[in-house]
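Encoded as structure tokens, here's the structure I'll be asking about.
The block that comes next holds chain A.
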Amino acid sequence: MKKTIVILLLAAFGYFLAITFLDPDFEKDRNRNGVKNVYLEKTVSELKTANTVTAIVVNFRGFDTLGEVTVLFLAASALGSILFKKRHHVGERSITLPASSIVSTGAKLLFPAIILLGVYVFVHGHLTPGGGFQGGTIIATGFLLMLISYRNFSISHNILSVIESLAGILFVVIGLMGFINGGTFLQNFMPTGTLNNLFSGGIIPIIYILVGFKVATELTGLIYTILHEKG
Partner candidate 1 sequence: MNIENIEIIRIGVYATSILLILIGLYAVLTKKSLIKIIIGLSIIDGGIHLLLIGIGYIKNGTAPIFSPGFENASAQMVDPVPQALVLTAIVIGFGVTAVALALIIRLYRHHNTLKIDEIKNLKW
Partner candidate 2 sequence: MDLLTNILGAIATIILAFVVGMSYGGIVRKITARVHNRLGPPWYQNFIDAYKLFGKTTAIHHGWMQIMGPAFLMVSSVVTLMFVPVLNNGGWFTNLNFKGDLIFLLYLMVFGPLGMALGAGQTGNPNSAIGVTRGLSQMVGFEIPWVMALVALMIQFNTTTITGLMDVQQMSGTWLMFSSPFAFIAAVLAMLGMFRYSPFDIVGAPTELASGPVSENGGKFLFTMMSSGSIFSFVKLTLYVDLFMGGADNLIILLIKTFSIYMIPVLYGIVSPRYRTEQAIRFFWGWPLFFGILAILYAAIF
């Protein structure tokens, strides 16, 4: 009964979404001269950054990214707070199934490669697809792999949180330095270099590296916290 009602409701809802998005006029009436042309143009001319998406994420809409990083930070803290217990027994894991030796050996082998890949991805975030978020996530998967392969693998929570905090602080500080130098928050105050060089794009790669660190530590922390949760 309830399901029928829900299906009917959703059908109606879907109908309204469909007449909005599947309408041929939807495409036709679009304003094609939005901000994106300026972005594409300025990315090359002023920021000297190859990856427009990165330029947008870090520079044009860097403020969003700051918020985004904050959201991640909040989520990590929230996890700690929500699952907070008076005495947190580190080492007692909720998942205690042993991993097979193939997995553990393979993990050991893969782990440095994954970390390296992650670092590569966020260091080259302004040149190629990818960036701090992606790289950070990759690094976190490496840690995830280690965590599920080795029951005794442990990371110091304090170190994670120090790195995380430092990365965040540096992000804001760089923003503020832009504020002091150029007059606006997150403004580029470093030489932009030439397009498609590793050292180009001013503060963009620096911020993205910081974001990479932050994301990596936060995700690792998240996984770690949840893994160590005993029901």
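Definition applied: a contact is a pair of C-beta atoms (placed from the backbone, for glycine too) under 8 Å apart; a residue touches a chain by one contact, two chains touch by 3 or more; residues count from 1.
The candidates came about this way: all candidates are chains of the complex that A comes from, given by their letters.
These figures come from a predicted structure and were not determined experimentally.
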Complex member touching chain A, one of 1 or 2: 1
Residue numbers on chain A that touch candidate 1, as the complex places them: 2-3, 6-7, 9-10, 13-14, 17-18, 21-22, 24, 27, 34-37, 39-41, 43-44, 50-53, 56-57, 60-61, 64-65, 67-68, 71-72, 74-76, 78-79, 82-83, 127-129, 131, 133, 195-196, 215, 222, 225-226, 229, 231
